[in-house]
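A single protein chain has been removed from this complex, and every other one stays in its place.
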Amino acid sequence: MAEHEHILSARLYVIIWAVLMCLTVITAGVAFIDLGPFNTVVALVIATFKALLVVLIFMHVKYTSDRLTKTVILSALFWLMLLLGLSLMDYGTRHFV
Amino acid sequence: MSDSLIALEHPTELQHHFADMEQQKSTSTFGMWLFLGTEIMFFGGMFAAYLIYRRWYYNEFALGSRSINIWLGTINTMVLICSSLTVALGVRAAQMGKRKLLVTLLLITMVFGVAFLGIKGVEWYQKYEEHHVPGSSFNASDLVSVGQKYGVHINQAHSQIYFSLYFALTGLHALHMVVGLGIFTVLTYFAWKGKYTPEYHTPIEIGGLYWHFVDIVWIYLFPLLYLIDRKPFH
Partner (left out) sequence: MATAVVTTERENYINSEYGIRSWLLTTDHKRIALLYLLSITFFFFIGGFFALLIRLELLTPAGDLVQADTYNKLFTMHGQIMVFFFLIPSIPAVLGNFLVPMMIGAKDLAFPRINLLSWYLYIFGGCMMLHCIVTGGVDTGWTFYTPFSTAFTNTKVIEAGLSIFIVGFSSILTGLNFVVSIHRMRAPGLTWSRLPLFLWSIYATSIIFLLGTPVLAITLLLLIFERAFHLGIFDPTRGGDPLLFQHLFWFYSHPAVYIMILPAMGVVSEIIPCFSRKRVFGYSFVAMSSIAIAVFGFLVWAHHMFVAGISLYSALFFSILSYLVAVPSAVKVFNWTATMYKGSISFSTPMLYALGFIGLFTIGGLTGLFLAALGFDVHVTDTYFVIAHFHYIMVGGAVMGYLGGLHFWWPKISGRMYPEAWGRLAAAIVFIGFNLTFFPQFILGYMGMPRRYWQYPPEFQVLNVFSTAGSTILAVGYLLPMIYMLWSLRYGKIAGDNPWGAAGLEWKTASPPPTFNFDETPEVTWEAYNYDEIPMPEEVSLER
């Protein structure tokens, strides 16, 4: 449990911030280009990438030696998928009969 | 705790039931992460409703999404990202024991937070003027005529479901922002008092975790609510 604090450089934070800002502009811009069904895919991929940057760098998850934090995040996401997946299973198969 | 010997050994910030600062810190951080896990499930219920109705009523969701001001949404996303940067830098200032820098960064963060809520208010007011607030005065006839122009049928009741989810999601997100501002007010006060040192700044850290989490929720709300269908009609 003993973990020495990483003090990250301010430069890294600013770089991550710049990337996040650029991605925001990109995701808003891409929405105006017709990619068919891939508009949603691109938007969600960019959002997930942004979220990952925030979690890993800003929230220091990349630098923590504590596996518990990652376990908590992954199990919460797993449970979210259970909720979404199993309810959508009903909605997705209703018209089969 | 009355034992004076123990009191001598204990730093003042260390609560009686912890063995050392390390344990106290890892305990509080873990507690915050668990809480954020429950928050994911809290928003998860609304995401489930969103997914189902977006599938069912795609046209209503698409046109409803178009009617929201994308500029305000994009600027607000950027405002939140800036606030996340200042929070991250604030935690760093606390780690290094720079009191003045910490207070300044916390204050800037709160300015960004208030700006976000202000812009959000403008956006909501636009919706109010367009009668897009769900309830007895809801009226989406403007969206119906837009739909006719492009040859899609719009059911006003289904539009109302989109706006219900829009207001529920952005409203609960804004509520989290307000709570965050409350937390940060307290943190700023104690930071100004010089309570946080390189050895003890756990509250700054877990307050920061909360703020980043609210930011992440918004990172998803932005494409889900604002960018459903912005591409030009053929």
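Note that the chains take the letters A and B in the order they are written out, and that residue 1 is the start of every chain.
As a working rule, a residue touches a chain if its C-beta (ideal position, glycine included) is under 8 Å from a C-beta of that chain, and two chains touch if they have at least 3 such contacts.
Please read these numbers as outputs of a predicted model, since none were measured by experiment.
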Touch with the omitted chain, as defined above, among B:F42, B:Y125 or B:Y189: B:F42
Missing-partner contacts on subunit A, residue numbers: 1, 68, 75-76, 79, 82-83, 86-87, 89-94, 96-97
Residues belonging to subunit B that touch the chain removed from view: 15-17, 19, 23, 26-27, 30-31, 34-35, 37-39, 41-46, 48-49, 52-53, 56-57, 134-136, 155, 157-158, 160-161, 164-165, 168, 172
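Criterion: only the chains that are shown with their structure count from here on.
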Cα-centroid distance, subunit A relative to subunit B, in whole angstrom: 15
Residue ranges of subunit B in contact with subunit A within the complex: 22-23, 26, 29-30, 33-34, 36-38, 40-41, 44-45, 47-48, 51-52, 55, 70, 73-74, 77-78, 81-82, 84-85, 87-89, 92, 95-96, 208-209, 212-213, 215-216, 219-220, 222-223, 226-232
In the complex with subunit B, residue positions of subunit A that touch it: 1-3, 5, 7-8, 10, 13-14, 16-17, 20-21, 24-25, 27-28, 31-35, 39-40, 43-44, 46-47, 50-51, 54-55, 57-59, 66, 68-69, 72-73, 75-77, 79-80, 83-84, 87-88, 91
